[in-house]
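To start, the structure itself, in structure tokens.
The other protein chains are all here in position, but one chain of the complex has been omitted.
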Amino acid sequence: MFKKLIDNSAARSPWLFHINAGSCNGCDIELVALLTPRYDVERLGFKLAGTPRHADIVVVTGPVTAQSKDRVLRTIAQVPDPKVIVTLGSCPRSCNVFRGSYSVVGPLDKYVPIDVSIAGCTPKPEAIIDGLALATQILKEKRGAK
Amino acid sequence: MLPFIKEAVTGLFSKPSTEAYPFKPVEAPAGYRGRIVFHADQCISCGMCERVCAGGAITTHSEETEEGTLVTRRFFLGSCTFCGHCAAFCVKHAIELSQDYHMVARTEEELVVSGSYLKKKPAKKAEAACAAPEESTVKPREDGLPVNDTSKCVYCTLCAKKCPAGALTVDRKAKTWVLDEDKCIACGTCHDVCPKKAIIM
Amino acid sequence: MTYEIFKHFPVLAIMCYFVGAFIVTLAGKRRMLRNVVAGAVMLISLSLLLSLVVPVMVDGQIITYWMGNWEPVEGYAIGIAIEVDALSLFFGLLVAIAVALAGFYSFRYITQDDANGPFFTLFLMLSGGVMGIVLSGDLFNIYVMLEVMTFAAVGLTAFRSWNPNAREAAFKYLVVGSIGSTCVLLGTALVYAQCHTLNLAQISAMLPGNMNPTMVFAFAMLFTGFGCKSFMFPFQPIAADAHGAAPSSVSVLISGVFTKTGVYGIIRVSYFLFRTMGLTSMQTLLVFIGCVSMFVCVTMALNQHDFKRLLAFHSISQIGYILTALGLCSALGIAGGLYHAINHTLFKGLLFLTAGAVLYATGTTYLEKLGGLARKMPQTAALFMVGAFSISGIPPFNGFASKWMIYQATYEKAAETGSIGYALVTVVCVVTSVLTLASFIKVGQSVFFGQLPLEYENVKETPLSMRIPMWIMAALCFLTGLFPDLMVEYLLGPATAAVLDTARYIDAAMGAGYAEIVANSTAYLAEPVLVFAGTWDPVSWLLLFVIVMCAVTLVSLAGRRSRGALTLADDAKHATFFGGEEAEFSHVASGDLFWGFKHNLRGYLNFMSRAHSGITNDYVVWGVCAMAVITVYCFIFM
Partner (left out) sequence: MEFLIKIVYILIFPGLLFSSVFGLWLAGIDRKVVARMQRRVGPPVLQPTYDFFKLLGKETIVPSCAARHTFLIAPYVGLISLVVTALFIPIGGLQAFGGMADMVVVLYLITIPSLAMIFGGSASASPFAGVGVSRSMVAIMAYELPLILVLLSIGRAAGGTYVTFSLERVTLYQQMFGSFLFDWRLIPAALAMLLVIPCEVGAHPFDVGEAETEICEGPLVEYSGAPLAVFKLSHAIKMFIMTALFCALFLGGISTGMLWLDVVIALALCSVVTLICMTLLHAITARLKVEQVFKFFWTVVSGLALVSLILVWFVD
């Protein structure tokens, strides 16, 4: 019963941690837009956490630049299990227009498996909500697998 | 302080301005550039889309079959900036950016839009080509002005559009390619932009 | 009398130390022998005093011992008396405990210093001097012991003579300490000129009510002198220097014991000899000095960068509490002050010993250099936390119980006198307590927590022989806080009664009825009955604590099974979250903590820092000014 309670709660309270891996800030702003009264993801229990230790879902934006690579990987590693990695926008998925730049060492899936990718440049907030909902579902699956 | 308190209290008793999104679908506004829709049957394989794509999201894969070349055009949304250049440059309007924004995927494959079409071998033309193999070879003109190789030309009109002097007139329907030699400045733009390399200089 | 045998104990307790001091010298370089002798001396003295608890504290006897059997003749005390009432025994016990624990700690601690020989001689001289002061019934004897104590303390301060700071501190100490000694000597001489006796009991029978300008001056001198020994404001900078430079076990004595003799002297002077404590002006003076001492020193402590200097300022801050409480002249105030005195000895001793442990392990007490030691020295860190919680008055440790009594006393005094000033005193006490907490969080953050600097990677926990005295002190901190009822019944109650009941003290020395005949007034300065407006009952509180702790442990154990074992690996996952380079050392420096506080009070703090210039001349001027101000104040208001 206790386990079920925890599982149910986990589905209702996914906390996000947002890493900017050299993004142009477009996706970052759209992510923050989710907290505005218009989209208000807090009603679904989402919350932007200040530190990876509190997070369930890691949202990565930006192609992984050479400078940010170590920090991104370190930070992702610091998120306690179970965790879901979400890429927001095209950059972390494929480096997008930054591909081939001397300073870009992405995409992210070279280093860690990506659970959910949200395409768009930048994605519409509704699409992000969709993506996060999918991430929550994966979170639930991961909990079950554990 | 007081105006803020007033604002807060009125906010408390007014209707929230939140969209009920996941429970109630929301349409993207007109002009939104979302998921790419590829009408493969209209594609003339000019390859313009691929060339203008900034993110390198479009790839083409061709496969020779008995009936002709099976061309598969692949749009990887994970690398797309949704700038709409490909659609704008597509003369056949084979590419369209829809208003569908639900581009969420667990795997890479879910983010790929692709379409294939069969480019038939030009059977009749081949006979004609057999009849006069030598004539079809177009040689460059000596004065440096462009020449059109009609066997390669698909009459996409790009050369006419790009010509800085307005020396070219191309008619898709009539399949004509006319050069106004007086206006031509022999800049070579048409040669450079021709997707089929049909213009020889 | 069945207690005949106990008569000899106090003098033996004092002599033990002095005899021990000389025997230890004979032991020379034989460390074992030296330790055995010193240990035996300290234990004998402690047990002698403990055996006096039953007759003095429980049965209310006052033990009088005339040296050489020179008993009073025709109402004049001509011999030297050792007189032990509950107050003396209270301080005596405190001294003996602190000396024993600091001594046992020193056995190992001092091995780092090459010069072993003179340490225990001086250490035992200091202890003997302090013991002599608190048990003595003779004013001049007190002066002599004060000098013995001061010079031993100066010697010990300069013990690490390779350290220029230590030599400088010893010099300052010597100079400013002489002001105090001079004042006491002058006061003693004047009193002798007036009363023709040096016996405390007889003076306190004759003097009160017969005040003349000479005696007012004598009082001001004695008060300043003992105040100097307790390092009250404005004598506090010396304490900071001396404590910072002396070996830690000596700092325990200087802070926990030496300053208490000053407090003891002030009690004897103002409650017994002159009985001036009944005057409102006198109460105001003492409370004012106490408040200023506690606030100034705690803010200075927040500014320090050295562990031991910080502790030194806290000593004076806590002395401020004690003086404030004693200045209230109510039973609850006196009890609270005395309670805080014993608590201060315990928790400050503990803190100095942990500082010593840190110094022993790392070779420095400079806050900016240290960090993260809790991983290497977990026990020391735990002990530090006990000490820090005690001094900050976190329940259920002892600091809370005594501070609670002090708040209660100050606020009751405010209600009694209708003066809002005393209510503000309560406020100052509470704020000081919070600032104390803040400065110990600073120490915790800079020394025991945070990142471990690379050079301390190989630091080891202190040896067991050093940890045992610390654990005993920690246990005492806990127990004295846990059983305030027993403390009040067996220690504080009798001591408070002794402070207020001078007539018994006089009679015990001079023969029954003497007080009634000679003294002008033997009325109590305040009702010697402790009245609590509420009761602080930590035992049931502890019960709660244990029960809830058990429940939480059970829950967390139950939860742990599902979570799996906690792994501890040195990988990215277990690194601290930080955006910078991986190996970057990023410890928040102690000076930068509490920036928000320092920024707002920068005017005051800068002024204070400049005032503590470190120049001996300045400090002497401060001392002399204090003496002048107190004298003038006494002349105006007495």
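When the chains are written out, they are named A, B and C in that same order, and each has its own residue count from 1.
Note that in this section a contact is a pair of C-beta atoms (placed from the backbone, for glycine too) under 8 Å apart; a residue touches a chain by one contact, two chains touch by 3 or more.
What you see is a predicted model, and the numbers here were worked out from it, not measured in a lab.
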Statement: Answer for the absent chain's shown contacts is A, B, C
Field: Sole contact to the chain not displayed, among B:Met1, B:Ala30 or B:Ala174
entry: B:Met1
Message: From the list A:Ser9, A:Asn25 or A:Gln67, pick the residue that touches the absent chain.
response: A:Ser9
Message: If the hidden chain were put back, which residues of subunit C would touch it?
response: 372, 374-375, 378, 381, 385, 393-395, 400, 404, 407-408, 411-412, 414-415, 420, 423, 426-427, 430-431, 434-435, 437-438, 441, 444-445, 448-452, 532-537, 540-541, 543-545, 547-549, 551-553, 556, 559, 562-563, 566, 568-571, 573-578, 586-588, 592-597, 599-600
Statement: Omitted-chain footprint on subunit B covers residues 1, 4-5, 7-9, 11-12, 14-18
Task: Name, in rising order, the residues on subunit A that touch the hidden chain in the full complex.
output: 3, 5-10, 12-13, 15, 37, 40, 42-45, 47-51, 53-54, 56, 78, 80-82, 143
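Here is the rule we go by: only the chains that are shown with their structure count from here on.
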- request: If you connect every pair of chains that touch, what shape comes out? Choose line, ring, star, complete or other.
  value: line
Chain of greatest Cα-centre distance to subunit B: C
Message: Using Cα averages as centroids, what's the distance between subunit B and subunit C in whole Å?
response: 88
Query: Centre to centre, by mean C-alpha position, how many angstrom separate subunit A and subunit B?
result: 32
Query: What parts of subunit C, by residue number, touch at least two of the other chains?
result: none
Query: In the complex of these two chains, what residues of subunit A are touching subunit C?
result: 3, 51-53, 70-71, 73-75, 77-78
Statement: Touching subunit A in the complex, subunit B uses residues 16-19, 21-22, 26, 28, 32, 34, 54-57, 76-83, 101-106, 108, 111
- prompt: Where on subunit C is subunit A touching in the complex?
  reply: 562, 571-573, 575, 577, 579, 582
